[in-house]
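As you look at this complex, bear in mind that one protein chain is not there, while each of the others sits in place.
The block that comes next holds chain A.
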C-alpha cells in the first residue's frame, strides 16, 4: 500500500464537448459530448467503427478533432501535442521497448521528465511492486508473459503520476482466464491509486465488469452513458438494448399514442396484442420494436399470455434456453434458470408467454 500511496495522484475529470472527427467523408465521431468525473472508471463501449478509439486518440493527442474541445482538469488540451499532455496510456499491443529492461522501460517517462538516475530507479521499482512484479526489473520484456508485459505497461503508464490513464483495449490480446483476472486486478489498482481511467473496449462483459459508468457508442454517436445497471435495465435506444446483453426484439404497431414511460398496447406483426412500456413518445399506429430480455419472460398456460410453440431446448447447466416460435413465425429466446421449480416444457409443446410491463420496452422503429 505504501507504493500505491506514492503513486496516487489528485484525480481530475475530463470534459469532451461537441467532438467531431471526419476521415474523408466519413464522420468517425459525430458530435460527442461527455464528462468523466475525477477518479471515475469510464468505459467507451461500441462495435468497431463506432468511434470509441478515435475519441481516445483525441484525448491522447494523436488525432486532432475537426470540431469540439477536450479539457482535462479544466485545462483545454485540444491542440496540445501528446508529449506535453502528461496523460498515461496503455496500448492494445504490448508497446514495451524491446531494447530496454523492464525497469528501464518504467523509468523512461521519468528520464524524459529530467529526473536523476537514483530517483528514477526508486520510483520505477515502487511502480513495479504496485503491479506485483518485484524482482522482474532486470529482465527484457520478451522474457515476460503477455499478462506480465501488460502489467509492466500499466506500471510505466502510472509511474509519473499522469492526470488520467487511457487504456485502448489493453486486455484484448490475452486469453480468457487471464483477461478476467487482469480485469479485476486493473480495477483494484485503479481504486487504490484513485486515478481517472478512460477504457476503450468492444467487449460488453469487460465494460460492465470494470467500469463505474459505460458510454455506449454507435456510428460515431453517443447512444447512452450510465452505470452498467442503468444500461442493462433501462436502455434508452434499441441499439443499446441489443448491444448490452441478450434481447428479443418483436416488431409491431402502437395501438394508441403514448409518452415516454407510459404503458401502451402494441399489435404484433402476428396479430396478437401485448402491453409494453414506451421508452420514447410514440404516435398512434407508429411502428415500434419491443425489447424483452430472455430471462424476463415467464412461461404459462397457452390460454393466458402470448401463445408460442417450443422449438428447441438448450441445456447449459446454470440455465436452460428455450427457442420459441411465435404465431408470426418469429423465433424468440426464453431463459429458465436452473433450479426453478417448474419443469421445462417438451419440444413441440404449446405455451403462453407473459412478462412485467416495465420489462418490455417499446422503441420507435424508423425502419
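Convention: a contact is a pair of C-beta atoms (placed from the backbone, for glycine too) under 8 Å apart; a residue touches a chain by one contact, two chains touch by 3 or more; residues count from 1.
Here is the rule we go by: contacts and distances are computed from a predicted model.
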| item | value |
| --- | --- |
| Chain not present in the shown complex, as UniProt names it (candidates "ABC-type spermidine/putrescine transport system permease subunit I", "Tryptophan synthase alpha chain", "Succinate dehydrogenase" or "ANTAR domain-containing protein") | "ABC-type spermidine/putrescine transport system permease subunit I" |
| Option from A:41, A:108 or A:199 whose C-beta touches the chain left out | A:108 |
| Among A:23, A:64, A:79 or A:97, residue touching the chain not depicted | A:97 |
| Option from A:42, A:55, A:89 or A:189 whose C-beta touches the chain left out | A:89 |
| Where the unshown chain meets chain A, residue by residue | 60-62, 81-84, 86-89, 91, 93, 95, 97-99, 108-109, 111-113, 140-142, 156-157, 160 |
